[in-house]
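Of the protein chains in this complex, all but one are displayed in their positions.
Chain lettering (A, B and C) follows the sequence in which the chains are written, and residue indices restart at 1 in each chain.
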Amino acid sequence: MNLLIIPALPLLGSFILIVVGSRLPKRMIPLVGAGSVGLSALATLILGYRFISASLTSLNVIAWQWMDINGLSPAIAFHLDALSLVFIFVITFVGFLIHVYSAEFMVHDEGYARFFAYLNLFVCSMLTLVLADNLVLMYLGWEGVGLCSYLLIGFWYTEEKNGYAARKAFIVTRVGDILMAFGLFLLFQTFHTLNIQEIAGQATQQWTVGSHTAFVISLLLLGGAVGKSAQLPLQTWLPDAMAGPSPVSALIHAATMVTAGVYLIARMHVVFEFAPEVLMIVGIIGAATLVMAGFAALTQYDLKRVLAYSTISQIGYMFLALGVSAWSAAIFHFMIHAFFKALLFLAAGAVIEALHHEHDMFKMGGLKNKLPVVYWTFLVGAGSLAAFPLITGGFYSKDQILWLSLASEHGNIWFFLMALLGALITSIYTFRMLFLTFFGKENTPVSHVPGSSMNIPLIVLAVLSTVGGFIELPHTFGHLTVFSDFLNPILPSVTVQEDLENFEWLIQLVAALVALSGVGLAYFFYIYKPELSDELKSSAADLHSFWLSGWGFDKLYDRLLVRPFVYLSNINKKDIVDKFYDGLVMIAEWVNRMLSYTQSGILRWYLMGIVIGGIVLMALALL
Amino acid sequence: MQVAFYIAALVAVISTIMVITRFNIIHALLYLVVSFMAMAVVFFILGAPFAAALEVIVYAGAIVVLIIFVIMMLNQKEEAVTQEKKWLTPMVYVGPAILSALMMGELVYIIYVGESHAVGQHVVDVKELGKTLYGPYILAVELGGMLLMAGIVGAYHLGRQKKKVIHRFLKEKED
Amino acid sequence: MEVSAEYGLLLASVLFILGMIGVLIRRNIIFMLVCVEIMLNAAGLAFIVAGSKWVQADGQVMFIFILTMAAAEVSVGLALILQIYHQLKTLDEDAASSMKG
Partner (left out) sequence: MILVTFISVLMIGGIMAWVAASWSNLASRWISLITLLIDFILAISIWMNNASTPWIEKFYAPWIPNFGINFSLALDGLSLLMLLLTFFLGILGVLISWNEIQYRVGFFHFNLLWVLAGISGVFLTMDLFLFYFFWEVMLIPMYFLIGIWGHENKRYAAFKFFIFTQASGLLMLLAILGLYFVHKNNSGVGTFDYFQLLGTQMSLSTSRWLMFGFLAAFIVKLPVVPFHTWLPDAHSQAPTAGSLILAGLLLKTGAYGLIRFVLPLFPEASAEFAPWAMLLGVVGILYGASLSFAQTDLKRLIAYTSVSHMGFVILGVFAFNSLAMQGAVMQMITHGITSGALFAIAGILYERIHTRDINAMGGFWVKAPFMGVTTLIFVLASLGLPVLGNFIAEFLTLIGSWQANQTLTILATTGIVAATAYSLRIMQKVFLGKTLNEKTMTDLSLREKLVFVPLIAAIIWLGLFPQKVLNTTKPMIDKSFKTEQTTLNQKDNGIQ
């Protein structure tokens, strides 16, 4: 089974849809679009089975030599190991489910073929990103997913604001991308290679912990990761990216693309380990982001925006885990998060479609009975997001991060407290969302009930986001380490501070209590006494609008960067340099005019000129 | 003899000044004749009798007469004189006067830096002149002849009374 | 008959300058032509002085050439003046300025 087939299939699907998509019968389009990803998922399963059964550590396939100039010799080559296997599994499976869901969701849209073409292209790019064996190819995938994200956010292109959101997403992530590019340049300068394995090998040989180059490089790579994963300070694009169709938000802006930053750091963990300060920064960024985005999520009206901020917040958890060197915990949370967040977005999409594209949660309500499948699956997803103890996957993955943020040798109490605070907010906004949408009285009539093509992916994802958690159980009960063992050859396991080892149950208890109390608070404010939440809102109106606007980052960047740039380029529209040449022309014209004045046609003037010339000549001769 | 030179020079200068300041052109021409006569005297004193004769004949005779004929043809009347008066204002002659003064100064300086020579002791007679003219300068004489020929033809062509002919470019503009 | 050469040349210069002033200040074309004649004549005088100083015929030869040229010039010039007068109905030299830039 060739590894190449996995990214190649979606690419082929995309190619077919772009070239002949408009001529295909409508039934064929999802068949090609979802089918290619489905086959790719199947191939992943087979490959994964062989990979595990043969207990390989890695698998390399070189398609062709991309370029080769004086040591810079990246190939179009793929590298499969445990880490990328987890990622391609999530990408192809969640991707496939979302394709299936989209087949119904997008069916009335004019750009049906275009949608699947972009989506397939995205899957291909994302697979390239995680399978790349060198950083240049990874960069290719990195930009490719950025492009698809741009295309899909702006999918409904007739709306001006969608186009704006799409461009914002592309440009903001591009800021991160160029930082990553600097990292690549510096890596190449240092090691004369951009092959990931070779870099890892050479780094261990040449660097010592705290090396300055390692510090700079990891900081730059972190810049790339922050941009793509919508972490502070480049998080502003993600909430706006919700302008795209819901399946897009599910696939790209929740499950896969936004976690590319997590992948990058995990993939380059060898480099990061030589720069503990940067790891610390990763942790700080993660912690700050998760709290910040949590508060922002608390105040949103738009259902998808809540989920967007929640995604930012959950990726913050992953960064926090990376920051404390809990590599496999981060990847574990990535996987579970991919399941439940995709589920939540898809369910939200179903709700929004059912209500005539109504995004405002306060205009929803009482959908519990109208959309039972959506309700129950949403409930499972919400439970997982809020880390409802014991029965949800989210509990196990998040709990691991909470515990390790304190107990890892890089962890500290502040990380833990932030994470705990984040957990509380998470469960509050999650259940706020649930209660507002599905409980209470019906504000908007349901116009459309999702069919099986939409329900099945929801159910499958609901199962996955519950069951998925049970493959990695904490020490205190079960002590199952399938996932981390699987990743162990690639990502070293975390070292726990010895004196804390015995307190894990306590942390878990606290986390569970916090999650439950969050649910309780949400119930209290939005079901039991809804008027209290209104009062709270009006009593802190400033804070509310501040959080609603995502802590004012948009405004800040707008004032600080966008407006000056637009202003500068607009005042110079006519190109100031050209004025210089215009000046030259003006001088030439002026001289010309002056000289033509002398040709007055009056003979005496000419004679005068001759006389003056004669005088001057004689004077010169005399001198 | 020196006295004769100075007197002739004085007459020449004064009459020339009168020429350039007259408003009536006929008066000016009369002064011009006087000036040429005085010049002829100077030539004679300088030992060039043939030149003096030519001066009288050609300049004072032919050229002045020619100009007078033209003036008669143009039929200049009283208004021409008033016109002249209007034209000759200080604004017009201050600038040229300054320039001329400058040039005069330069010329005087040039003349006086050179050595002093006495001239006019010997007469260069017509025979010698003829020999030179038809000897080394024969080519120039022929060219002079052609120049005169061209002058005649040109004068005839230009002076012919003909219908007002306008160049085709100008004609277009007029339409 | 002894005269200092400087005086001769000085006279030539004075006459030349006077002619030049005349050309510069008069607007009547006939006056200008007359003044040009004065200048030519002054130049001729300078040649005569020089010829007299070296006791050579060349000075007078040059005078004769100048004379020839003056004659030709006057004849053509007067013909031109006639034409100008016909075209412009004036002897004002400034009116003949259609070639101005």
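One rule holds in what follows: contacts are C-beta pairs under 8 Å (C-beta built on N, C-alpha and C of every residue); 3 or more make two chains touch, one makes a residue touch a chain.
Just so it is clear, the structure is predicted and the values come from calculations on it, not from any experiment.
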Chains still shown that are in contact with the chain withheld from the display: A
Option from A:209, A:541, A:577 or A:594 whose C-beta touches the chain left out: A:577
Option from A:115, A:139, A:483 or A:526 whose C-beta touches the chain left out: A:139
Residues belonging to chain A that touch the chain removed from view: 18, 22, 64-70, 72, 76, 114, 136, 139-140, 143-144, 147, 150, 154, 157-158, 160, 163, 166-167, 170-171, 174-175, 178, 181-182, 184-186, 188-190, 192, 206, 565-566, 568-570, 572-573, 575, 577-578, 580-581
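The rule is short, and it goes like this: only the chains that are shown with their structure count from here on.
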Cα-centroid distance, chain A relative to chain C, in whole angstrom: 97
Chain A and chain B, separation of their C-alpha mean positions in angstrom: 100
Whole-Å gap between the CA centroids of chain B and chain C: 4
Residue list for chain C, restricted to those that touch at least two other chains: 20, 24-25, 27
Residue list for chain A, restricted to those that touch at least two other chains: 608, 611
Residues of chain B that touch chain C when the two form their complex: 1-2, 5-6, 9, 12-13, 16-17, 19-20, 25, 28-29, 32, 35-36, 39, 42-43, 45-48, 50-51, 54-55, 58-59, 62-63, 66-67, 70-71, 73-74, 76, 80, 83-84, 87-88, 92-93, 95-97, 99-100, 103-104, 107-108, 111-112, 114, 116-122, 124, 128-129, 131-133, 137, 140, 144, 147-148, 150-152, 154-159, 161, 164
Contacting residues of chain A [partner chain C, same complex]: 595-604, 607-608, 611
Chain B-touching residues of chain C, taken from the complex the two chains share: 1-11, 13-22, 24-28, 30-31, 33-35, 37-38, 41, 44-45, 48-49, 51-53, 55-61, 63-65, 67-76, 78-83, 85-87, 91-92
